[in-house]
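With one protein chain held back, the other chains of the complex are shown just where they sit.
The first chain written gets the first letter, and so on, giving A and B; residue counts start at 1 in each chain.
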Amino acid sequence: MIGYVPGHSPLHRAHPYTTLALAGALLLGAFAATRPVEVWALVGAAAVFAAAGGALRASARPALLLSLPIWVLLFVLHGLLGAEPRMVVGPVSLSVPGIARALVLGGRITAIVLGFLTALATVSPHRLVEAMTAGGVPFGRTFLLASTLTILPRMRERAARILEAQQCRGLRLGGSVVARLRALGPLTLPLVLGALAEVDEQVLALDARGAGSAARRTALDPPPDSASQRALRRVLLVLVVAAYAWKFWRMRG
Amino acid sequence: MTARVVLEKVTFTYPGADGPALADVSLELRAGEVLVATGASGAGCSTLLLVATGFAPRVVGGHLVGERRIAAERCGIVFARPWTQLTGLCSSVRDEIAFGPASRGLPRDDVLAAAERAMADLHVAHLAERDPSQLSGGELQRVVLAAALAMDPEVLALDDPAAELDPEAADALYDVLPAVAAAGTAVAVATPDLERAARVASAAVVLEGGRIVARGRPAEVLGGTDVARIAGAAGCPPPLPLDVPALLRRVGR
Partner (left out) sequence: MSATSAPAADERDLRVTLRDLVLVRLGVAINLVIGQIVAALLLPVYLDSVGTILVASLVGPRAAIVAGLTSQVLNAVLSGNFSWLPFALVQVVIALYAAAAARLGLFRRLATAVPAGVGMGFVAASCSAPISYFLFGGVTAGGVTVVTTVLRALGAPLGVAVAAASYSTDLLDKAIACALVSLLLRSLPRTLAARFPALAR
(Lines give C-alpha, C1' and ligand atoms only; values in the text may rest on other atoms or scores of the structure.)
Protein backbone atom coordinates (compact mmCIF):
# COMPACT_ATOMS: atom_id res chain seq x y z
CA MET A 1 0.00 0.00 0.00
CA ILE A 2 1.04 3.54 -0.58
CA GLY A 3 2.18 5.33 2.51
CA TYR A 4 4.52 5.11 5.42
CA VAL A 5 5.29 1.69 6.83
CA PRO A 6 7.25 1.77 10.09
CA GLY A 7 10.46 -0.23 10.14
CA HIS A 8 14.15 -0.33 11.05
CA SER A 9 15.84 -0.51 7.68
CA PRO A 10 18.85 1.66 6.80
CA LEU A 11 16.49 3.93 4.90
CA HIS A 12 14.23 4.32 7.91
CA ARG A 13 17.20 5.31 10.01
CA ALA A 14 18.68 7.61 7.39
CA HIS A 15 18.02 11.30 7.39
CA PRO A 16 14.86 11.98 5.34
CA TYR A 17 16.79 14.23 2.97
CA THR A 18 19.05 11.32 2.04
CA THR A 19 16.18 9.00 1.15
CA LEU A 20 14.46 11.74 -0.83
CA ALA A 21 17.72 12.59 -2.58
CA LEU A 22 18.06 8.97 -3.70
CA ALA A 23 14.50 8.91 -5.02
CA GLY A 24 15.03 12.27 -6.69
CA ALA A 25 18.23 11.04 -8.33
CA LEU A 26 16.29 8.09 -9.73
CA LEU A 27 13.66 10.49 -11.07
CA LEU A 28 16.14 12.80 -12.76
CA GLY A 29 18.32 9.93 -13.92
CA ALA A 30 15.33 8.23 -15.52
CA PHE A 31 14.69 11.24 -17.71
CA ALA A 32 18.35 11.46 -18.63
CA ALA A 33 18.52 7.84 -19.72
CA THR A 34 17.55 7.29 -23.35
CA ARG A 35 18.45 3.66 -24.13
CA PRO A 36 16.64 0.59 -22.82
CA VAL A 37 19.84 -0.67 -21.23
CA GLU A 38 20.33 2.52 -19.22
CA VAL A 39 16.71 2.74 -18.16
CA TRP A 40 16.51 -0.82 -16.98
CA ALA A 41 19.77 -0.44 -15.08
CA LEU A 42 17.98 2.33 -13.21
CA VAL A 43 15.01 0.06 -12.60
CA GLY A 44 17.46 -2.40 -11.09
CA ALA A 45 18.90 0.38 -8.95
CA ALA A 46 15.39 1.30 -7.85
CA ALA A 47 14.76 -2.31 -6.87
CA VAL A 48 17.96 -2.33 -4.80
CA PHE A 49 16.84 0.94 -3.21
CA ALA A 50 13.51 -0.63 -2.34
CA ALA A 51 15.19 -3.69 -0.89
CA ALA A 52 17.44 -1.47 1.21
CA GLY A 53 14.32 0.02 2.68
CA GLY A 54 12.84 -3.35 3.42
CA ALA A 55 10.04 -2.16 1.20
CA LEU A 56 10.52 -4.29 -1.88
CA ARG A 57 7.33 -6.20 -1.40
CA ALA A 58 5.45 -3.19 -0.05
CA SER A 59 6.30 -0.99 -3.02
CA ALA A 60 6.62 -3.55 -5.81
CA ARG A 61 2.95 -4.44 -5.93
CA PRO A 62 1.53 -0.90 -5.98
CA ALA A 63 4.30 0.08 -8.42
CA LEU A 64 3.18 -2.68 -10.75
CA LEU A 65 -0.47 -1.76 -10.38
CA LEU A 66 0.22 1.89 -11.04
CA SER A 67 2.38 1.27 -14.07
CA LEU A 68 0.22 -1.46 -15.58
CA PRO A 69 -2.24 0.83 -17.39
CA ILE A 70 0.72 2.86 -18.63
CA TRP A 71 2.41 -0.26 -19.99
CA VAL A 72 -0.79 -1.29 -21.75
CA LEU A 73 -1.18 2.12 -23.36
CA LEU A 74 2.52 2.18 -24.28
CA PHE A 75 2.21 -1.20 -25.90
CA VAL A 76 -0.80 -0.11 -27.93
CA LEU A 77 0.34 3.39 -28.82
CA HIS A 78 3.97 2.58 -29.61
CA GLY A 79 4.17 -1.16 -30.08
CA LEU A 80 1.11 -1.71 -32.19
CA LEU A 81 0.71 1.71 -33.75
CA GLY A 82 4.39 2.56 -34.03
CA ALA A 83 6.58 3.31 -37.02
CA GLU A 84 8.48 1.07 -39.46
CA PRO A 85 10.30 -1.29 -39.46
CA ARG A 86 7.93 -3.89 -38.17
CA MET A 87 8.31 -7.47 -37.07
CA VAL A 88 5.68 -10.15 -36.92
CA VAL A 89 5.22 -11.94 -33.61
CA GLY A 90 2.55 -14.59 -33.92
CA PRO A 91 -0.70 -12.93 -35.07
CA VAL A 92 0.48 -9.45 -34.22
CA SER A 93 2.65 -7.00 -36.16
CA LEU A 94 4.82 -4.93 -33.86
CA SER A 95 6.91 -1.88 -34.54
CA VAL A 96 10.55 -2.43 -33.65
CA PRO A 97 11.48 1.13 -32.76
CA GLY A 98 8.08 1.38 -31.09
CA ILE A 99 8.82 -1.53 -28.80
CA ALA A 100 12.20 -0.03 -27.96
CA ARG A 101 10.55 3.30 -27.14
CA ALA A 102 7.90 1.59 -25.05
CA LEU A 103 10.58 -0.20 -23.06
CA VAL A 104 12.36 3.07 -22.34
CA LEU A 105 9.23 5.00 -21.42
CA GLY A 106 7.76 2.19 -19.37
CA GLY A 107 11.03 1.51 -17.60
CA ARG A 108 11.35 5.18 -16.78
CA ILE A 109 7.99 5.30 -15.08
CA THR A 110 8.57 2.02 -13.29
CA ALA A 111 11.90 3.22 -11.91
CA ILE A 112 10.43 6.53 -10.75
CA VAL A 113 7.35 5.01 -9.19
CA LEU A 114 9.34 2.31 -7.45
CA GLY A 115 11.81 4.87 -6.14
CA PHE A 116 9.22 7.21 -4.73
CA LEU A 117 7.00 4.53 -3.31
CA THR A 118 10.06 3.36 -1.41
CA ALA A 119 10.65 6.91 -0.22
CA LEU A 120 7.02 7.22 0.88
CA ALA A 121 7.27 3.92 2.71
CA THR A 122 10.42 4.78 4.62
CA VAL A 123 10.09 8.49 5.36
CA SER A 124 7.54 9.25 8.05
CA PRO A 125 5.85 12.61 7.48
CA HIS A 126 6.54 13.58 11.08
CA ARG A 127 10.27 12.95 10.68
CA LEU A 128 10.36 14.91 7.45
CA VAL A 129 8.67 17.89 9.11
CA GLU A 130 11.18 17.72 11.97
CA ALA A 131 14.06 17.51 9.48
CA MET A 132 12.77 20.53 7.61
CA THR A 133 12.24 22.52 10.82
CA ALA A 134 15.72 21.69 12.06
CA GLY A 135 17.10 22.53 8.63
CA GLY A 136 15.64 26.00 8.84
CA VAL A 137 13.07 25.54 6.06
CA PRO A 138 10.60 28.45 6.34
CA PHE A 139 7.44 27.62 8.24
CA GLY A 140 5.24 28.21 5.19
CA ARG A 141 6.67 25.34 3.18
CA THR A 142 6.43 22.73 5.92
CA PHE A 143 2.98 24.01 6.76
CA LEU A 144 1.67 23.66 3.22
CA LEU A 145 3.02 20.17 2.66
CA ALA A 146 2.12 18.66 6.02
CA SER A 147 -0.97 20.55 7.08
CA THR A 148 -2.81 20.13 3.78
CA LEU A 149 -2.60 16.37 4.04
CA THR A 150 -4.05 16.60 7.54
CA ILE A 151 -7.11 18.61 6.54
CA LEU A 152 -7.86 16.51 3.46
CA PRO A 153 -9.86 13.77 5.21
CA ARG A 154 -12.17 16.31 6.85
CA MET A 155 -12.68 18.09 3.58
CA ARG A 156 -13.46 14.86 1.73
CA GLU A 157 -15.94 13.98 4.43
CA ARG A 158 -17.58 17.37 4.09
CA ALA A 159 -17.81 16.97 0.33
CA ALA A 160 -19.49 13.59 0.81
CA ARG A 161 -21.96 15.03 3.31
CA ILE A 162 -22.82 17.91 0.99
CA LEU A 163 -23.41 15.35 -1.76
CA GLU A 164 -25.84 13.46 0.45
CA ALA A 165 -27.59 16.59 1.69
CA GLN A 166 -28.13 18.00 -1.77
CA GLN A 167 -29.41 14.67 -3.00
CA CYS A 168 -31.92 14.72 -0.15
CA ARG A 169 -32.99 18.12 -1.41
CA GLY A 170 -33.67 16.69 -4.82
CA LEU A 171 -30.41 17.09 -6.69
CA ARG A 172 -30.04 14.41 -9.34
CA LEU A 173 -26.59 13.16 -10.25
CA GLY A 174 -27.50 11.67 -13.58
CA GLY A 175 -29.15 13.11 -16.61
CA SER A 176 -27.84 15.10 -19.54
CA VAL A 177 -24.34 16.54 -19.62
CA VAL A 178 -25.75 20.02 -19.10
CA ALA A 179 -27.71 18.88 -16.07
CA ARG A 180 -24.62 17.28 -14.58
CA LEU A 181 -22.60 20.43 -15.22
CA ARG A 182 -25.26 22.47 -13.45
CA ALA A 183 -25.00 20.12 -10.49
CA LEU A 184 -21.39 21.21 -9.99
CA GLY A 185 -22.57 24.46 -8.44
CA PRO A 186 -24.67 23.10 -5.56
CA LEU A 187 -21.97 20.57 -4.79
CA THR A 188 -18.90 22.79 -4.82
CA LEU A 189 -20.30 26.11 -3.60
CA PRO A 190 -21.11 24.99 -0.04
CA LEU A 191 -17.75 23.25 0.22
CA VAL A 192 -15.71 26.24 -0.87
CA LEU A 193 -17.77 28.91 0.89
CA GLY A 194 -17.77 26.90 4.11
CA ALA A 195 -14.02 26.53 3.96
CA LEU A 196 -13.52 30.23 3.18
CA ALA A 197 -15.61 31.20 6.18
CA GLU A 198 -13.25 29.24 8.44
CA VAL A 199 -10.14 30.96 7.14
CA ASP A 200 -10.19 33.85 9.61
CA GLU A 201 -10.51 31.57 12.61
CA GLN A 202 -7.70 29.35 11.36
CA VAL A 203 -5.43 32.32 10.79
CA LEU A 204 -6.18 33.66 14.26
CA ALA A 205 -5.50 30.29 15.86
CA LEU A 206 -2.19 29.95 14.04
CA ASP A 207 -1.17 33.52 14.77
CA ALA A 208 -1.99 33.12 18.44
CA ARG A 209 0.35 30.12 18.59
CA GLY A 210 3.17 32.06 17.08
CA ALA A 211 3.10 30.43 13.66
CA GLY A 212 4.06 33.65 11.93
CA SER A 213 6.82 34.48 14.34
CA ALA A 214 10.15 35.49 12.90
CA ALA A 215 12.05 33.53 15.52
CA ARG A 216 13.65 30.26 14.44
CA ARG A 217 11.43 27.41 15.53
CA THR A 218 12.90 24.94 17.99
CA ALA A 219 13.05 21.45 16.54
CA LEU A 220 12.00 18.98 19.21
CA ASP A 221 13.16 15.73 17.68
CA PRO A 222 15.49 16.41 14.78
CA PRO A 223 16.54 13.28 12.86
CA PRO A 224 20.28 12.71 13.12
CA ASP A 225 22.34 13.53 10.06
CA SER A 226 25.90 12.46 9.37
CA ALA A 227 28.82 13.65 7.31
CA SER A 228 28.69 10.54 5.13
CA GLN A 229 25.02 11.12 4.32
CA ARG A 230 25.68 14.72 3.41
CA ALA A 231 28.54 13.56 1.21
CA LEU A 232 26.28 10.97 -0.42
CA ARG A 233 23.72 13.63 -1.25
CA ARG A 234 26.36 15.77 -2.87
CA VAL A 235 27.66 12.82 -4.86
CA LEU A 236 24.13 12.11 -6.11
CA LEU A 237 23.81 15.68 -7.32
CA VAL A 238 27.08 15.38 -9.21
CA LEU A 239 26.00 12.07 -10.74
CA VAL A 240 22.73 13.56 -11.97
CA VAL A 241 24.47 16.55 -13.53
CA ALA A 242 26.98 14.21 -15.16
CA ALA A 243 24.16 12.04 -16.53
CA TYR A 244 22.54 15.02 -18.22
CA ALA A 245 25.86 16.30 -19.50
CA TRP A 246 26.51 12.90 -21.05
CA LYS A 247 23.01 12.79 -22.54
CA PHE A 248 23.33 16.17 -24.24
CA TRP A 249 26.88 15.44 -25.37
CA ARG A 250 25.65 12.24 -27.00
CA MET A 251 22.75 14.04 -28.65
CA ARG A 252 25.09 16.56 -30.20
CA GLY A 253 27.81 14.08 -31.28
CA MET B 1 -4.75 43.74 40.25
CA THR B 2 -2.82 45.07 37.27
CA ALA B 3 -4.78 46.02 34.22
CA ARG B 4 -3.49 44.03 31.27
CA VAL B 5 -5.80 45.57 28.69
CA VAL B 6 -7.42 48.99 28.78
CA LEU B 7 -10.00 50.02 26.19
CA GLU B 8 -11.27 53.61 26.22
CA LYS B 9 -14.16 54.57 24.00
CA VAL B 10 -13.18 52.07 21.36
CA THR B 11 -15.21 51.78 18.18
CA PHE B 12 -14.36 49.00 15.75
CA THR B 13 -15.75 48.33 12.29
CA TYR B 14 -15.09 45.23 10.20
CA PRO B 15 -14.10 45.75 6.55
CA GLY B 16 -17.11 46.04 4.29
CA ALA B 17 -19.56 46.26 7.18
CA ASP B 18 -22.41 48.76 7.33
CA GLY B 19 -21.95 49.75 10.94
CA PRO B 20 -19.51 49.33 13.79
CA ALA B 21 -19.30 45.98 15.55
CA LEU B 22 -18.17 47.73 18.74
CA ALA B 23 -19.30 51.22 19.64
CA ASP B 24 -17.82 53.41 22.32
CA VAL B 25 -16.63 50.54 24.49
CA SER B 26 -14.57 51.19 27.60
CA LEU B 27 -13.30 48.20 29.51
CA GLU B 28 -10.39 46.87 31.54
CA LEU B 29 -9.10 43.31 31.69
CA ARG B 30 -7.19 42.71 34.90
CA ALA B 31 -4.78 39.98 35.87
CA GLY B 32 -6.38 37.36 38.08
CA GLU B 33 -9.88 38.21 36.90
CA VAL B 34 -12.29 36.11 34.85
CA LEU B 35 -14.50 38.46 32.85
CA VAL B 36 -17.61 37.19 31.14
CA ALA B 37 -19.00 39.03 28.14
CA THR B 38 -22.48 38.04 27.11
CA GLY B 39 -25.18 39.21 24.79
CA ALA B 40 -27.30 38.15 21.87
CA SER B 41 -25.52 36.68 18.87
CA GLY B 42 -24.02 39.51 16.87
CA ALA B 43 -23.95 41.86 19.84
CA GLY B 44 -20.19 42.12 19.63
CA CYS B 45 -18.87 39.76 22.30
CA SER B 46 -16.54 37.91 19.92
CA THR B 47 -15.37 41.19 18.43
CA LEU B 48 -14.70 42.51 21.91
CA LEU B 49 -12.36 39.58 22.55
CA LEU B 50 -10.53 40.09 19.27
CA VAL B 51 -10.08 43.80 19.91
CA ALA B 52 -9.01 43.31 23.52
CA THR B 53 -6.35 40.77 22.58
CA GLY B 54 -5.02 42.83 19.73
CA PHE B 55 -5.99 40.41 16.97
CA ALA B 56 -8.33 42.97 15.51
CA PRO B 57 -7.58 44.84 13.35
CA ARG B 58 -4.09 43.40 12.95
CA VAL B 59 -5.15 39.94 11.72
CA VAL B 60 -8.76 40.39 10.61
CA GLY B 61 -8.57 43.86 9.15
CA GLY B 62 -11.01 46.62 9.92
CA HIS B 63 -10.83 50.04 11.45
CA LEU B 64 -10.35 50.87 15.12
CA VAL B 65 -10.98 54.26 16.69
CA GLY B 66 -10.26 55.10 20.27
CA GLU B 67 -7.62 54.32 22.81
CA ARG B 68 -6.32 50.80 23.44
CA ARG B 69 -3.44 49.87 25.70
CA ILE B 70 -2.34 46.22 25.84
CA ALA B 71 0.26 45.56 28.52
CA ALA B 72 0.85 42.01 27.46
CA GLU B 73 3.48 40.40 25.30
CA ARG B 74 1.41 37.37 24.50
CA CYS B 75 -2.35 37.00 24.17
CA GLY B 76 -3.98 33.63 23.68
CA ILE B 77 -7.35 32.93 22.12
CA VAL B 78 -9.53 29.82 22.02
CA PHE B 79 -12.51 29.44 19.69
CA ALA B 80 -15.58 27.24 19.76
CA ARG B 81 -14.63 24.74 17.06
CA PRO B 82 -11.73 22.53 18.16
CA TRP B 83 -10.71 21.17 14.76
CA THR B 84 -10.08 24.48 13.04
CA GLN B 85 -7.58 25.39 15.75
CA LEU B 86 -5.14 22.58 15.07
CA THR B 87 -1.97 23.46 13.25
CA GLY B 88 -2.19 20.32 11.15
CA LEU B 89 1.55 19.88 11.47
CA CYS B 90 1.68 17.75 14.58
CA SER B 91 1.05 14.05 14.83
CA SER B 92 0.91 13.92 18.61
CA VAL B 93 -0.87 15.93 21.27
CA ARG B 94 2.43 16.72 22.98
CA ASP B 95 3.83 18.19 19.76
CA GLU B 96 0.65 20.18 19.20
CA ILE B 97 0.86 21.69 22.67
CA ALA B 98 4.59 22.29 22.30
CA PHE B 99 4.07 24.10 19.01
CA GLY B 100 3.50 27.47 20.63
CA PRO B 101 6.60 27.53 22.88
CA ALA B 102 8.66 26.06 20.02
CA SER B 103 7.56 28.96 17.79
CA ARG B 104 9.05 31.33 20.30
CA GLY B 105 12.42 29.71 19.72
CA LEU B 106 12.81 28.69 23.35
CA PRO B 107 15.39 26.01 24.15
CA ARG B 108 14.18 22.46 23.68
CA ASP B 109 14.04 21.60 27.39
CA ASP B 110 11.98 24.69 28.20
CA VAL B 111 9.58 23.88 25.40
CA LEU B 112 9.01 20.35 26.62
CA ALA B 113 8.67 21.52 30.23
CA ALA B 114 6.03 24.08 29.24
CA ALA B 115 4.14 21.40 27.34
CA GLU B 116 4.26 18.99 30.30
CA ARG B 117 3.00 21.70 32.67
CA ALA B 118 0.12 22.61 30.38
CA MET B 119 -0.83 18.96 29.91
CA ALA B 120 -0.83 18.41 33.67
CA ASP B 121 -2.93 21.52 34.34
CA LEU B 122 -5.56 20.48 31.82
CA HIS B 123 -5.42 16.79 32.73
CA VAL B 124 -4.59 15.69 29.21
CA ALA B 125 -1.23 14.09 29.97
CA HIS B 126 -2.71 10.67 29.24
CA LEU B 127 -3.38 11.81 25.66
CA ALA B 128 0.20 12.93 25.05
CA GLU B 129 1.04 10.38 22.34
CA ARG B 130 -2.35 10.40 20.64
CA ASP B 131 -3.01 11.87 17.21
CA PRO B 132 -4.99 15.10 17.68
CA SER B 133 -7.26 14.39 14.73
CA GLN B 134 -8.46 11.22 16.47
CA LEU B 135 -9.67 12.85 19.66
CA SER B 136 -13.23 13.60 20.71
CA GLY B 137 -14.47 17.18 20.78
CA GLY B 138 -14.16 17.56 24.53
CA GLU B 139 -10.65 16.10 24.69
CA LEU B 140 -9.55 18.17 21.71
CA GLN B 141 -10.83 21.43 23.14
CA ARG B 142 -8.87 20.75 26.34
CA VAL B 143 -5.79 20.13 24.20
CA VAL B 144 -6.40 23.40 22.38
CA LEU B 145 -6.67 25.22 25.69
CA ALA B 146 -3.51 23.53 26.92
CA ALA B 147 -1.76 24.60 23.73
CA ALA B 148 -2.82 28.20 24.35
CA LEU B 149 -1.69 28.07 27.97
CA ALA B 150 1.66 26.51 27.09
CA MET B 151 2.59 29.85 25.56
CA ASP B 152 2.24 31.47 28.97
CA PRO B 153 -0.09 34.24 27.81
CA GLU B 154 -0.77 37.25 29.97
CA VAL B 155 -4.25 37.58 28.49
CA LEU B 156 -6.42 34.62 27.51
CA ALA B 157 -9.65 35.06 25.58
CA LEU B 158 -12.16 32.25 25.03
CA ASP B 159 -14.94 32.62 22.48
CA ASP B 160 -17.79 30.32 23.47
CA PRO B 161 -15.28 27.56 24.20
CA ALA B 162 -17.81 24.93 25.24
CA ALA B 163 -20.26 25.46 22.37
CA GLU B 164 -19.61 22.10 20.78
CA LEU B 165 -18.97 20.12 23.94
CA ASP B 166 -21.23 17.82 25.91
CA PRO B 167 -22.23 19.04 29.40
CA GLU B 168 -19.53 17.11 31.27
CA ALA B 169 -16.76 18.32 29.00
CA ALA B 170 -18.14 21.86 29.17
CA ASP B 171 -18.10 21.82 32.97
CA ALA B 172 -14.55 20.47 33.00
CA LEU B 173 -13.41 23.24 30.68
CA TYR B 174 -14.95 26.10 32.62
CA ASP B 175 -13.73 24.70 35.94
CA VAL B 176 -10.14 25.21 34.81
CA LEU B 177 -10.52 28.95 34.25
CA PRO B 178 -10.34 30.23 37.85
CA ALA B 179 -7.01 28.45 38.33
CA VAL B 180 -5.70 30.00 35.12
CA ALA B 181 -6.69 33.43 36.36
CA ALA B 182 -5.22 32.82 39.80
CA ALA B 183 -1.84 32.18 38.14
CA GLY B 184 -1.87 35.79 36.96
CA THR B 185 -3.56 35.68 33.58
CA ALA B 186 -6.39 38.01 32.62
CA VAL B 187 -9.16 35.74 31.37
CA ALA B 188 -12.09 36.88 29.25
CA VAL B 189 -14.89 34.58 28.11
CA ALA B 190 -17.60 35.42 25.58
CA THR B 191 -20.53 33.08 25.93
CA PRO B 192 -24.31 32.82 26.09
CA ASP B 193 -23.89 30.00 28.60
CA LEU B 194 -24.69 32.03 31.69
CA GLU B 195 -24.88 29.10 34.09
CA ARG B 196 -21.31 28.01 33.64
CA ALA B 197 -20.04 31.54 33.18
CA ALA B 198 -21.59 32.67 36.42
CA ARG B 199 -19.85 29.85 38.29
CA VAL B 200 -16.36 30.98 37.32
CA ALA B 201 -16.66 34.70 36.57
CA SER B 202 -15.47 37.50 38.85
CA ALA B 203 -16.76 40.29 36.59
CA ALA B 204 -19.36 40.50 33.85
CA VAL B 205 -20.42 42.79 31.02
CA VAL B 206 -23.47 42.61 28.80
CA LEU B 207 -23.33 43.85 25.22
CA GLU B 208 -26.12 44.87 22.92
CA GLY B 209 -25.58 46.28 19.45
CA GLY B 210 -21.87 46.67 20.08
CA ARG B 211 -22.31 48.70 23.25
CA ILE B 212 -21.88 47.72 26.89
CA VAL B 213 -25.30 47.99 28.50
CA ALA B 214 -24.52 46.51 31.87
CA ARG B 215 -21.43 45.72 33.89
CA GLY B 216 -20.51 44.68 37.38
CA ARG B 217 -20.35 41.57 39.49
CA PRO B 218 -21.85 38.47 37.94
CA ALA B 219 -24.54 38.14 40.57
CA GLU B 220 -25.84 41.63 39.85
CA VAL B 221 -25.51 41.58 36.12
CA LEU B 222 -26.30 38.06 35.07
CA GLY B 223 -29.38 37.53 37.18
CA GLY B 224 -31.28 40.51 35.85
CA THR B 225 -34.34 40.28 33.66
CA ASP B 226 -32.56 42.11 30.84
CA VAL B 227 -30.02 39.37 30.66
CA ALA B 228 -32.68 36.71 30.72
CA ARG B 229 -34.24 38.39 27.71
CA ILE B 230 -30.90 38.50 25.92
CA ALA B 231 -30.20 34.91 26.81
CA GLY B 232 -33.57 33.98 25.43
CA ALA B 233 -32.76 35.85 22.21
CA ALA B 234 -29.56 33.82 21.98
CA GLY B 235 -31.61 30.68 22.24
CA CYS B 236 -30.48 29.81 25.75
CA PRO B 237 -32.73 29.05 28.70
CA PRO B 238 -32.86 31.96 31.17
CA PRO B 239 -30.35 31.63 33.97
CA LEU B 240 -31.39 30.44 37.40
CA PRO B 241 -31.53 33.25 39.94
CA LEU B 242 -28.17 33.82 41.59
CA ASP B 243 -29.24 35.36 44.84
CA VAL B 244 -32.36 35.82 46.93
CA PRO B 245 -33.52 39.18 45.55
CA ALA B 246 -33.32 37.77 42.02
CA LEU B 247 -35.21 34.70 43.15
CA LEU B 248 -37.89 36.87 44.64
CA ARG B 249 -38.11 38.85 41.41
CA ARG B 250 -38.42 35.61 39.45
CA VAL B 251 -41.14 34.30 41.74
CA GLY B 252 -42.95 37.59 41.42
CA ARG B 253 -42.77 39.29 44.79
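We take it that a contact is a pair of C-beta atoms (placed from the backbone, for glycine too) under 8 Å apart; a residue touches a chain by one contact, two chains touch by 3 or more.
Please read all numbers here as calculations on a predicted model, not as lab measurements.
Contact with the omitted chain, checked across A:V192, A:A227 or A:M251, is made by A:V192.
Across the entire complex, the residue among A:A60, A:V203 or A:L232 in touch with the chain not shown is A:V203.
Although one chain is not displayed, its contacts with subunit A can still be listed: residues 2, 23, 27, 30-31, 62-63, 66, 69-70, 73-74, 76-78, 81, 101-102, 105, 108-109, 112-113, 115-117, 120, 140, 143-145, 147-149, 151-152, 155-156, 159-160, 163, 173-174, 177, 180-181, 183-185, 187-189, 191-193, 195-197, 199-200, 202-203, 206-207, 211-212. Along subunit B, the points of touch with the absent chain fall at residues 14-17, 54, 57-61, 63-71.
Keep in mind that, in the parts below, only the chains that are shown with their structure count from here on.
Inter-chain spacing, taken between the CA centroids of subunit A and subunit B, is 43 Å. For subunit A in complex with subunit B, the touching residues are 125-126, 129, 142-143, 146-148, 150-151, 153-154, 198, 200-211, 213, 215-220.
Contact residues on subunit B toward subunit A in their complex (touch as defined above): 50, 55, 59-60, 75-77, 79, 81, 83-89, 91, 95, 98-108, 111-112, 133, 147-148, 151.
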